[in-house]
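The structure under discussion is supplied below as structure tokens; questions concerning it will follow.
A protein chain is absent from this complex, but the other protein chains hold their places.
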Amino acid sequence: MAGIVELHVPALPEYLQMVRSVVGAAASTGANLKPERVADLRLAVSEATTNAMEAHGLSGLEDRVTVRCDLSASRIEVEVADCGPGFDPNSLPSLPDVNSPDRLRHESGLGVSLMHHLTDETIVESHDDGTAVRLIVHFGD
Amino acid sequence: MAGIVELHVPALPEYLQMVRSVVGAAASTGANLKPERVADLRLAVSEATTNAMEAHGLSGLEDRVTVRCDLSASRIEVEVADCGPGFDPNSLPSLPDVNSPDRLRHESGLGVSLMHHLTDETIVESHDDGTAVRLIVHFGD
Amino acid sequence: MDFGHLADWSSVLSDFRRSVRNQWVVLALTGELDLGSAPRLHQTVVGEVASGHHHLVIDLSGVDFMDSTGLGSIIGALRRVRSHGGDLLLVCTEQRVLRVFEMCDLDRIFVFHVDVDSAVGTPVRV
Partner (left out) sequence: MDFGHLADWSSVLSDFRRSVRNQWVVLALTGELDLGSAPRLHQTVVGEVASGHHHLVIDLSGVDFMDSTGLGSIIGALRRVRSHGGDLLLVCTEQRVLRVFEMCDLDRIFVFHVDVDSAVGTPVRV
């Protein structure tokens, strides 16, 4: 059953749904994963893929974004890779408190923290020639 | 809108559905294609991918099968590629007449002719290190 | 009249349902009939024939996709029951599934019914 599925898509928003479907289907092949956890993984992947697509878009890159699902007996790991300019995941600005009126000025900046929330492990490797985000969910939790 | 989507899946039957979904989604991005034609393309791709998976399975190959959708303004081309032993598409045995009782002995051998039926163009390139089948559907027909 | 019993298949065959209506064994399939599921149909039919059930109805009305591998498993079922003097009827209304039979000229070999009631109303030849 175990296997690796790899998907390359244009960095265009209309392909996000396809990415989520493929990840959802790949995760469901691992019959051990609860539907809620599959939903969480789909959301985390959507966040990472959105960032990858935006990184390509902002840099005018024509390259496709790669999504790789690696399913083993105990976990699923999804890697989302782009060849954008990269960023420093350790110096992301933190958002104002929810009670501050300023909070509503921030329509973005939630993705990376959501990924950590939604997965057992989120590993960001970013260099100036690209970023790879690995999203890992263990079965049976 | 135009773009190339590439999917690599293990040569296992449980991934056929994913292949069909991705091709269906990619084809639907080309808003010009009628739902019936998308359905035909999905079926043709299912036939080609089944053959590719069987070619890997019979040869004990661990390699994945590649499905590549190339969507332009006027047509969609889906290439299904494997690294199996290849075959000669020009010397496939023909099936007995439907009225012959012998016809029921043949549970297989329908795939390649179906692909031709279902697409505008089916191009088979087969060598002893692999096969690539290109399935082409023009829009607006 | 025998209204039959309806049994869930084992988990492996979770998308097959078996019932007995009149003297027909009805196998209701759902989902997609391809290389992934065709081997299960094959095994099921082999099992039925081995236990003396030679009159089968395959209900394809819940099948939304079938390719030539799926079709092949149905051809095999027909051959198998016929070789035991039995018969196979199909229930199918989905155009996309019927089309696969047609494209392969096999709509002339199979008998199609619009619903299970109509199929199991067919007298069993003995």
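Letters A, B and C mark the chains in the order given here, with residues in each chain numbered from 1 onward.
Note that in this section a residue touches a chain if its C-beta (ideal position, glycine included) is under 8 Å from a C-beta of that chain, and two chains touch if they have at least 3 such contacts.
No experiment lies behind these values; they were computed from the predicted model shown.
The missing chain, though absent from the view, touches A when the full complex is examined.
Note that of A:Gln17, A:Ser59 or A:Ser72, the residue touching the chain absent from this view is A:Gln17.
The chain omitted from view is touched by exactly one of A:Leu58, A:Leu92 or A:Leu110, namely A:Leu110. The missing chain, though absent from the display, is touched by one residue of A:Val5, A:Ala27 or A:Met53; that residue is A:Met53.
Where chain A meets the chain that is not shown, the touching residues are 13-14, 16-17, 20, 39, 42-43, 46-47, 50, 53-54, 98-99, 103-108, 110-111, 114, 117-118.
Here is the rule we use: only the chains that are shown with their structure count from here on.
As a whole-number value, the distance joining the C-alpha centres of chain A and chain C reads 43 Å.
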